[in-house]
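Taken from a larger complex, these chains appear in their original positions, while the remainder are omitted.
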Amino acid sequence: MERLFVCDLRVGATITQHFLVKGKHQRQKKTGEPFLAFLLADRTGEITGNLWEGLEEAERTIQPGDFVRVRAFVTSYQGSPQLNIQGMQRLKPEEVETEEFLASTCKDVEEMMGYLRRTAGSLKDPNLRALLKNFLEDEAFVTAFKRSPAAKGLHHVFLGGLLEHTSSVVRICEGILTQYEGIHRDLLLAGAILHDVGKIEELGFEKGVLDYTDRGRLLGHIVIGSEMVRERIRSLANFPPRLELELLHILISHHGEHAWGSPKRPKTIEALLVHYVEDLDAKVAAFQDFMRHSPDPFRLHWTSYHKVFERYLYLRDAEEQSLEGSEKDAPR
Amino acid sequence: MERLFVCDLRVGATITQHFLVKGKHQRQKKTGEPFLAFLLADRTGEITGNLWEGLEEAERTIQPGDFVRVRAFVTSYQGSPQLNIQGMQRLKPEEVETEEFLASTCKDVEEMMGYLRRTAGSLKDPNLRALLKNFLEDEAFVTAFKRSPAAKGLHHVFLGGLLEHTSSVVRICEGILTQYEGIHRDLLLAGAILHDVGKIEELGFEKGVLDYTDRGRLLGHIVIGSEMVRERIRSLANFPPRLELELLHILISHHGEHAWGSPKRPKTIEALLVHYVEDLDAKVAAFQDFMRHSPDPFRLHWTSYHKVFERYLYLRDAEEQSLEGSEKDAPR
């Protein structure tokens, strides 16, 4: 039976599928009869489900944060679907498919990986090319890289977010490259590709929740990433020390300022560019995401208040929007 | 007689040409005979010139900051060329050609103007197209715009600097535009073209010195520029009010933060992009300029200390540089 996501559930259906338990409360019917009300979720939304039998065992074995297999009948309560649970069991870790519970990039993962590999292959410097190959043809790395989000809270907070962010940064760097003289193309693109690799160890999932890992909290992706790069450089023969230094400098300085967590600030054009472009890409993604998901219900043309950016964002009318993107679609 | 710039003067030549007076000092020969020592300059450098006759009149009529016509013989003093002045007179304002005294963009001014006009012509929105045409086909505006520097001290401090900065910002915006969905192309490009127009009234030259104008110091280019745009919009029929609002918002917010002088911070993606790209372009230009002109004479691989950026910048070896830009030249 194919999975029906929460957003697709229709009253009357009978389902058997997996959910993340986000809440559990003991309640009483008006008759005084007790039941357990669960808040269940997958990556498309949340739904309430009530369990009427086997309460004691469920109370004991199932906790918020667990993944469960639920057998249920979809009913309606105050106009919304609700589950009438016939049975539920905790899943073993190997039964959980994280993708069912976490949002993913809407872009084509293989297309983006292909783009990065082609870009890496286009480098003229054999050392940087070898280094990137070492990363991008290492299956374990690629698997992690393709799944990693790019951040916990502000932008690209979904599976594949890191890949989406990275390939966007590389594309923009490629475009800017041709505007200036004297840019070291290979160094810039290698730095753009690798700038955030530390995030695959900084962020992780546990019980369906995205969070910083212990390494992430104690060391951070800047230090982790520079270690990852150094280790692979050591495994290559004769990587030029100055090239290593400049490449590591891009990673170390890509937050731009001490106050933003970089132990060093950019001292080369390439480091400066990677900092600006990755900051810009993160901000644009955060703006777009917030504009999509948080319009102010009471105020036309505006989102609700964005606490990190400390401002409301302006939303253009649909008709005005019609000119957007026309460039891309228009025949020339 | 064609102008010989200071950097081209050779011992033995006789010249008659224009200089900016940067200093004037009364001196005495060992014999006790008085003379006037002038520090003279054009846009390529400075040279000392001594005047032995007509001291009284020169003392009275010529002051530092004046432009003068000098008739002189080029001699040598301690190995450097020096002028033995036969005669000098103050120029009338209309005789001064500022270009002789101020550095200029090395790029092709007409090519850059053409690019901006073509971009403006490519807009689909008739109102924005008309507004840009109103600016870019107004000869007085264009003359000023082509000569204006983009700043007083940090980046693009030369004739044509504003044009160079603007066209670079527009080109990068065009490149980035295709990376994201939902960008209002016409608004972004119009905002990029107009973001700094206020600078033509914020900065000026007096006595060969680039400085802020009174309006520049009291109002600043953000307020001046938004007034310029509003005035031209009023001269057009039926410019849509929301479009005007969004366009002005790009100008108003292009410094990005209150602390950097913007009375409002970006609240649309287009304003966010113009802010980031123009900041990036200014920083890259400032880095490149400093790398070119301020290598640390005592320390290989480094510039001297940059007081605004509060750091030393790293200079790559020439051999390493060889890979730079290769992308552009390489046959594909």
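Here the chain labels run A and B in written order, and each chain numbers its own residues starting at 1.
Here is the rule we go by: a residue touches a chain if its C-beta (ideal position, glycine included) is under 8 Å from a C-beta of that chain, and two chains touch if they have at least 3 such contacts.
Nothing here was measured: the structure is a model prediction, and the numbers come from that model.
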Margin query: Let me spell it out: one sequence, repeated, and 2 copies placed. What is the copy number of the whole complex?
Written below: 6
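Heads up, the rule we're going with is that only the chains that are shown with their structure count from here on.
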Check: So how far apart, in whole Å, are chain A and chain B when each is placed at the average of its C-alpha atoms?
Finding: 43
Check: Which bits of chain B are touching chain A when the two form their complex?
Finding: 124-125, 168, 171-172, 175-186, 242-243, 246, 249, 265, 267-269, 272-273, 276-277, 279-280, 283-284, 287-288, 291, 309, 311-314, 316-317, 320-321, 323-328
